[in-house]
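Just dropping this structure here.
Only one protein chain is missing; all other protein chains are in place.
Labels run A, B and C following the written order; every chain starts at residue 1.
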Amino acid sequence: MTVRIGVIGTGMIGEEHSRRITQTLTGGAIVAVSDVNAEQAQAVVERLGLDARVYASGQELIAADDVDAVLVTSWGPTHEEYVLAAIEAGKPVFCEKPLATTAQGCRNIIDAEIEAGKRLVQVGFMRRYDSGYQLMKEAIGGGRLGEPLMIHAAHRNPEVPERYVTPMAIHDTLIHELDTFRWLLDDDYKSAQVLFPRKTRHAHSKVEDPQMVLLETVKGVRIDVEIFVNCRYGYDIQCAVVGEEGIAHLPEPQALQYRQAGKLASEILQDWKKRFNDAFDVELQAFIDGAAAGQIGGPSSWDGYAAAIAGDVCVKAQESGAIEAIEMPERPAFYG
Amino acid sequence: MTVRIGVIGTGMIGEEHSRRITQTLTGGAIVAVSDVNAEQAQAVVERLGLDARVYASGQELIAADDVDAVLVTSWGPTHEEYVLAAIEAGKPVFCEKPLATTAQGCRNIIDAEIEAGKRLVQVGFMRRYDSGYQLMKEAIGGGRLGEPLMIHAAHRNPEVPERYVTPMAIHDTLIHELDTFRWLLDDDYKSAQVLFPRKTRHAHSKVEDPQMVLLETVKGVRIDVEIFVNCRYGYDIQCAVVGEEGIAHLPEPQALQYRQAGKLASEILQDWKKRFNDAFDVELQAFIDGAAAGQIGGPSSWDGYAAAIAGDVCVKAQESGAIEAIEMPERPAFYG
Amino acid sequence: MTVRIGVIGTGMIGEEHSRRITQTLTGGAIVAVSDVNAEQAQAVVERLGLDARVYASGQELIAADDVDAVLVTSWGPTHEEYVLAAIEAGKPVFCEKPLATTAQGCRNIIDAEIEAGKRLVQVGFMRRYDSGYQLMKEAIGGGRLGEPLMIHAAHRNPEVPERYVTPMAIHDTLIHELDTFRWLLDDDYKSAQVLFPRKTRHAHSKVEDPQMVLLETVKGVRIDVEIFVNCRYGYDIQCAVVGEEGIAHLPEPQALQYRQAGKLASEILQDWKKRFNDAFDVELQAFIDGAAAGQIGGPSSWDGYAAAIAGDVCVKAQESGAIEAIEMPERPAFYG
Partner (left out) sequence: MTVRIGVIGTGMIGEEHSRRITQTLTGGAIVAVSDVNAEQAQAVVERLGLDARVYASGQELIAADDVDAVLVTSWGPTHEEYVLAAIEAGKPVFCEKPLATTAQGCRNIIDAEIEAGKRLVQVGFMRRYDSGYQLMKEAIGGGRLGEPLMIHAAHRNPEVPERYVTPMAIHDTLIHELDTFRWLLDDDYKSAQVLFPRKTRHAHSKVEDPQMVLLETVKGVRIDVEIFVNCRYGYDIQCAVVGEEGIAHLPEPQALQYRQAGKLASEILQDWKKRFNDAFDVELQAFIDGAAAGQIGGPSSWDGYAAAIAGDVCVKAQESGAIEAIEMPERPAFYG
């Protein structure tokens, strides 16, 4: 009854996910791995003590008889072809964000999945599985806040490497918020605008940092997200939903509170992997359980597509400085 | 050595200020009052047990020999003429906001004050005297946050009466933030934009509520202010300054923290007068001390003018939906 | 490689643990159950869809060939005999608190375990597995607080049923603190004193509530614990460790923070099962992993014995009103 999983891409996140499935989660086993760098794939097998075969290519891995389900954690530009191949093979596939690097790529996946006749794809938007965001979702859904009117949010990293350039603030950073707010609000985006505050002296030359992204939803909710990837002080995810009847703030991550050295203080995390560690567990367990039950849920190809479309418009808004319309195609009944 | 003060306008705020000066503050005495409704002026004299003469008009009050300094707390549209008269008479004048209902009116006051050759006007922007904002000013000035890059703020009231219409969100509500941020940042505004989120069902028909105001400063700081005047839950002023080296949040007002009835909770104030009660004390004491010393400080006519100009552009931005430029004339050396 | 587990006692906690092992944890399977009420045992098998045999007695269950490890979640007075039988059978055994209802009973278990030559018993002190307490343990162990000098703690329940009488404040409630502080401080108790504040009107006639327990450790740390089991407002566990270099407070459980209805508030849990839900998961996973590896860790028989001795003295102190000495026998090298 164990779900036999193949992992395509054994970099940092692929190895982490393999470790989770092997050591923490239940009901899944890694039986196959592949990576553009075969030696690295082999090294992961050894480090984690996996009973897994190393495949020369993702396509072969997907085709293997003993692979029940696929994890795509390879380089972004390769996601589309692997997800399409998994769909073709009729195998459940968990794909790290982005689902594809273009909206059209996402659309191709959607078309294939609809053609296949059942949901096979779960996209790696782990925030939906974070306990704090789940409390927020319940608060909104339960009507406790009345109708949501605004969201104030921030996504801050202590620092980013030289290769992180301005559009990555959207594609690599905001992408999580783009999915999260759609899910929280059960809504779609209508327009985007990007503002560039004075740049921090701690940012590299090729990145505008911080940025302020303004989103408008179809229902009229206004969202402001600060993206600040060289904020120095820590990895910090803030989200407050303002409703007609009150406001709810996302909880701070658990920490001891100290009275020490003249300060009443608690520590702020530095690492996103630690911030969403539990969410990754729940997310992957949901995928394994879904694969075992033949019923994949969670963030769908459609959600990946929606985030891609919104992301593309945000990048356009970065460039134009204008308020840019976001036009979502009609949602197929398939994605209910 | 007591500063003998005349109060023009004995409505709620005029009576409050008279009470403060009489019962709480030091060095000042109310010796003269006037109001468009003379009976009300008389009633205040009696309620507070003042040894004060009731004048038929503000102009007569200003002219009275035994009036050393003037408080203008009358209806907004009358402020300009009384302030001009006080300047003409060479008497220090404290004027509640707005300094004048038009930018040109403020400009007239500035011209008169420069002509008079010394500062005589203190504008009633009491937030500068709030202990929390003063801590914020010190934090910024002391360099602890590095260069400020963004401000996230909110101005929320539990509810507003029927007569409160959309532009009042700027002229009556945002006006305080408009002065406060200029002062905190030692900066001027460059542009404004106003967004209208979905409207709360608790708002009257003639007011868009909430609103989001986006301001850009000359130095490039980006400011977002949520104005939400039917937020239901309380009177709540939020301000976070995001700098290169960290973020500072305005303190919540003092309150007991309860563990009770399933909640860890502290009470939120409902009344702006209570929120800024201490600030009003400090503000008026500063005016009395300044009048006694012949040296008026605090928010100047220029500050009142700057807020008026920015406010007018914000109203224009409410109407246009566009990003509107704010053009401040050059600051005269007089207001150095 | 799955650890085949037998559960003795299928009441609320036995069923909960069976559910965890079956649905949430990894590496274990419930293959046998027994209960003094055989029908209830059968009902649990059905509710959870277990592939488990119902045994007529705990002793038979322990003896069964396909039972690798035992969970004792039966009525307290039966714990001793089942744990002894499991040790006799050489099978790892997880025993809910109390290990035995008398210190002598615990001692009997210790003697049997030492005789058996290896650790087989893990006692159900789940707080050691709570993420907040683990942060506290690290803070103390890492020297960040300097030497610990005092602990201020509270253990509050919203209410207790009629059958909860005064000594249960020790045996059922404080028992967790008695283990937790020994573990946090790596220390033993030297004396105990119990104070009875004015009784709450919400307490039943047979229970003194609240109580204040004062403990002194061998190293000289002074601990005060408020026990308040009809506090009304919620289930609330507080712990602050005061050290030479600062103080650390246990985190509040995760909750949204609301601004609503005049309050800045977060919800307090009402249910201890929810408070320590994650800790139960980690605790039982540790037992399964330990059983699989043939190496049981966590709270030992010795810890169960130490808590029993301290608990007995606390009850004596309840009765005497005096400061009562706690004398711990020397720790056998076996429990290192």
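Convention: a contact is a pair of C-beta atoms (placed from the backbone, for glycine too) under 8 Å apart; a residue touches a chain by one contact, two chains touch by 3 or more.
Just so we're clear, the structure is a prediction, and the values are computed from it rather than from any experiment.
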Tell me which of A:A56, A:V218 or A:L264 is the one touching the absent chain. A:L264
Among C:A43, C:A63, C:L135 or C:V242, choose the residue that contacts the chain missing from this document, as touch is defined above. C:V242
If the hidden chain were put back, which of B:A261, B:A293 or B:A322 would touch it? B:A261
Note that subunit C touches the chain not displayed via residues 146-150, 152, 195-202, 210, 212, 214, 216, 219-222, 224, 226, 228, 231-233, 242, 244-247
In subunit A, positions touching the absent partner: 232-234, 236, 252, 255, 259-268, 270
Where subunit B meets the chain that is not shown, the residues are 24-27, 131-132, 135-136, 139, 144-145, 245-251, 254-261, 266
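By definition in this document, only the chains that are shown with their structure count from here on.
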Looking at CA centres, what chain is most distant from subunit A? B
Just how far, in Å, is the C-alpha centre of subunit C from the one of subunit B? 58
Just how far, in Å, is the C-alpha centre of subunit B from the one of subunit A? 45
Where subunit C touches two or more other chains, by residue: 255, 259-261, 266
